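Quick notes on the structure that follows.
What you see is the complex with one protein chain gone and the rest in place.
As written, the chains take the letters A, B and C, and residue 1 is the first residue of each chain.
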């Protein structure tokens, strides 16, 4: 599977603002970046960063008053391996040290508060992939997808109560139930082709099952193996596509994702064209 | 059914305190107070009040530094009529004006937040008594009765999330689900005989169904028709058995409830012996 | 002071809906209703209700699918007596039985949670009117008036944290601080002339000081003696200008308030023209 990403953002900067953009395709074994181009206008000194552990990439820059146009294009091969349907759970004493902290509650995922509810709802499901699938299914069946029903402060607990939200809320609730059941889980943000426009940033979750991370999308908007991964984090705060320090507003956001069954020929030469100054 | 109540409370007053006690049997058509006695030591000027609408009764007094002993005894005949099992719901346009406000959310009953959850869980239950019974059953089956798991600030929303609480929490959640479904509901506090000691104040809820109030006890600790009603209110804040303004602590609380199938002979003469100074 | 009110509302009813409108001028000793007219189109059977204690008035009716136009006009004389600047506080043991429950927390006013904060902020203010004025001033100085920063679920606790809100939030926080300091308080909704359009429903709060209710407006948008009172309640849930049971949306809301230093001549004849069917 080959995926092409085209993102155009325009910010209207009212006061000098420091921007940290997190919209580039991640360094991740499940995907191969064939080509990439990032343009920022006006031309500003860009600083880029890759998290050595998670592979998340950031671009930071100072923007003066006025409009800032961001154009990002990428072409990515996807190689996500679907898990065996009988994948088991890792008992806690076999969860690796580096993974253990994905059991902890975070700003949006109060797994410490939802322990009893998670037990009630999912204790009878078979352990392993089937249980996380049951979590994902429960969210799909019980939480209404309602744009505008949540905001940047909404947490999994609130979603569990109000029974509506958007993709990041669905993913947060999945993360929360998993952690409450001692299954390490985390948020994954990225791009995916939706049948119904408009395209947008997407969020799903990932659970640690028997030694590997497995993706789940409780929204069922698109097959998880088609997700182009941008960021992996404890929750949405780690993978916000933009963080602004100053005063600016997003006045345009156009995202186009195209898929082609496409050529899986090995990349040749230097595929990476980065516009970083 | 004849019920005898014996309540002994001791407060250790550290600074002059105004007490408002709400432990006397209510004026209510479902019960007949045959005899009653309230003693406060030291002897203090007591002021008593009955709410003309709800029949709740309060005794207020100023307590000086030192111990205050409260002894309340009452003998009550209970005449609660069990509802017909097919009792229906009142459509909103037939809910009386005076009852309408029991649809509103209150401090402990955020029915505005739990609307979707209530719809999901109970929309398929048949309207009327069967639906409220389904609510009461769901609470019994999904909320663990766990002393110490909640406190005086815990709300129905929190109980719905944490899945544990005590009788007042069970009742608050029942009230909340009903209101969310446009069924007026309120809290009822009182005394009831439990098979397993210790006896304590109890709380249940009451729903407005087809022109009458019907009692429900999601704890299933005792049959609702055996409840001796002390107070009726929007939520627990309206029927706290004691409200203290000052600095005092409760150092003893002994409640004894006895039942006898007993004489339903009409009361004669003046049964009320009130110790109010 | 003479005030003229003109309110036009249009609801687009999608499914048969029961409406309970609470926009008529209250029965209250501080104001005299000289003339009033309520029109609902299409012509529907209206049921009206006045709360015998608070004087709040409601009009209820069933609306079929389609538009519903509501037009309310009133002319009111205002006689609110400004309090003496040295008005004291009522010690708790002298708060009347009927007023005591205005010390309790409610859905939007968690006075039980804000007790320490209230003590810290206002314990040094002189007791009585000066203390409540200090509360009102603190709210004015520390909470930004920001339309859109709160919604129908926002509580005083949240306003205290987020430091922004609208008039009802300001009033809720005032109510909450008062109750936390054992000063009975409640919400008052009504109409008032603003210097800057658009006119809208307004909310202020009222504190019980030395035997009377005294109005405070932490927004300082208009002098409180110019408020035309519509409703008095524990919090905003008691005085919502409209409660809808069904599916309808408000598509027009125009409120015009006019003031004239005006004739205080005694009303003659039958001033009340009520359109209630």
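Keep this in mind: contacts are C-beta pairs under 8 Å (C-beta built on N, C-alpha and C of every residue); 3 or more make two chains touch, one makes a residue touch a chain.
Only a predicted model underlies this, so the values are computations on that prediction, with no experimental measurement involved.
The shown chains contacted by the absent chain are A, C, with contact judged over the whole complex. If you put the hidden chain back, the residue from A:82, A:100 or A:123 that touches it is A:100. Screening A:75, A:110, A:169 or A:206 against the full complex identifies A:110 as the residue touching the chain left out.
The chain omitted from view is touched by exactly one of C:73, C:133, C:164 or C:243, namely C:164. Considering the complete assembly, subunit A touches the hidden chain via residues 18, 20, 49, 58, 60, 62, 91-93, 97, 100-101, 104-107, 109-110, 112-113, 152-153, 182, 237-238, 245. Counting over the whole complex, subunit C has residues 113-114, 116-117, 120, 142, 144, 157, 160-164 touching the chain that is not drawn.
What we mean here is this: only the chains that are shown with their structure count from here on.
Measuring from the averaged C-alpha position of subunit B to that of subunit C gives a distance of 31 Å.
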